[in-house]
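I have a structure here, written as structure tokens, and I will follow up with some questions on it.
Every protein chain of the complex appears in place save one, which is left out.
On to chain A.
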Amino acid sequence: MTLTSSSTASRPLARDRAAGRAPRRRARWPLAVLLAVLSVLTVAPFLAMLIVALSPAGQPTLPARWPETLTLDNLTRVLSASGFVEWTVNSLVYSVVSVVVILLTASMAGYAFAKKRFPGRDTMFWTFLATMMVPFQATLIPTFVLVNSLDGVDTFWGLIVPTLANSQAVFLMRQFIMGLPDELFDAAKVDGASELRVYLTIVVPLTRPIMATLGVFVFLWHWNDFLWPLVVGQSDATRTLTVGLTTLRTEEMQLSMLMASATISVIPCLLVFFLLQRYLVNSIAMTGFK
């Protein structure tokens, strides 16, 4: 009795499901297939690059046929080729120094712009923002002439320092710190904490999430940067990996070696991507950061 009643009670539900939900699900699986196809197409160039990079030298590979065996030979040969390791180290220096300095200076400035009163504060802040409107390429020539006149061409400081004035970083830090309650800072002052102490014990720990996000972006911008390193890094001593890669020509180099070089250059980006994807995705969605 109870059984039949429960089964009749569930029948309308089942009918509901059949009428309402199932068609929607039926309508959606082609979309999932389409999405899967597009996703695979998007990563296909990377997979093709990887397969060629892992193909034994001198043997047929894509697109003619699938390689019969895979090897790490190309990767190790690239790493022992002259220049390549140097470029990689240069790129690391360029990216890591920039991350450290930009995080430090932008968080200091962001704190001052958000929580301090000083003459010219707003004028200064809006002037910084206005420079965002000037594309870097438009000031490429005067920046180069300036660095050249200071003997900075083909030096590390000439490569790095001009890229440290980052208005997006200052803006983001200011916006974030403005959201922190004033009481925190007032309380510290009442306790007689020095400004440096306030910065180190309040600003730095509380801005950790935004620092992480900003750090990831600054790293990617610099690791992937090209035009400025191209004109400033004129020898292997200061040449970054992106610029170094463009000096490798297919005429002088086997395709598998070129793809192996490209593969190695993308590893840091992939590491950042797999470890910090959530940060990247959320911050783009929330701040329109590019």
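Rule of thumb we're sticking to: contacts are C-beta pairs under 8 Å (C-beta built on N, C-alpha and C of every residue); 3 or more make two chains touch, one makes a residue touch a chain; residues count from 1.
Note that in this section contacts and distances are computed from a predicted model.
For the omitted chain of this complex, the UniProt record lists the protein as "Sugar ABC transporter permease", which is one of "Sugar ABC transporter permease", "Thiosulfohydrolase SoxB", "ATP synthase epsilon chain" or "Peptide/nickel transport system substrate-binding protein".
Considering the whole complex, the residue from A:80, A:149 or A:235 that touches the absent chain is A:149. Although one chain is not drawn, the whole complex shows that of A:112, A:159, A:172 or A:210 it is A:112 that touches it. In the complete complex, the hidden chain is touched by one of A:45, A:181 or A:205, namely A:45.
With the whole complex as reference, residues 27-29, 31-32, 34-36, 38-40, 42-43, 45-46, 48-49, 52, 62-64, 104-106, 108-109, 111-113, 116-119, 121, 124, 127-128, 131, 133-135, 137-146, 148-149, 161-162, 164-165, 167, 170, 189, 195, 199, 220, 223-227, 230-231, 242-243, 245-246, 250, 255, 258-259, 262, 265-266, 269-270, 272-273, 277, 280-281, 284-286, 288, 290 of chain A touch the missing chain.
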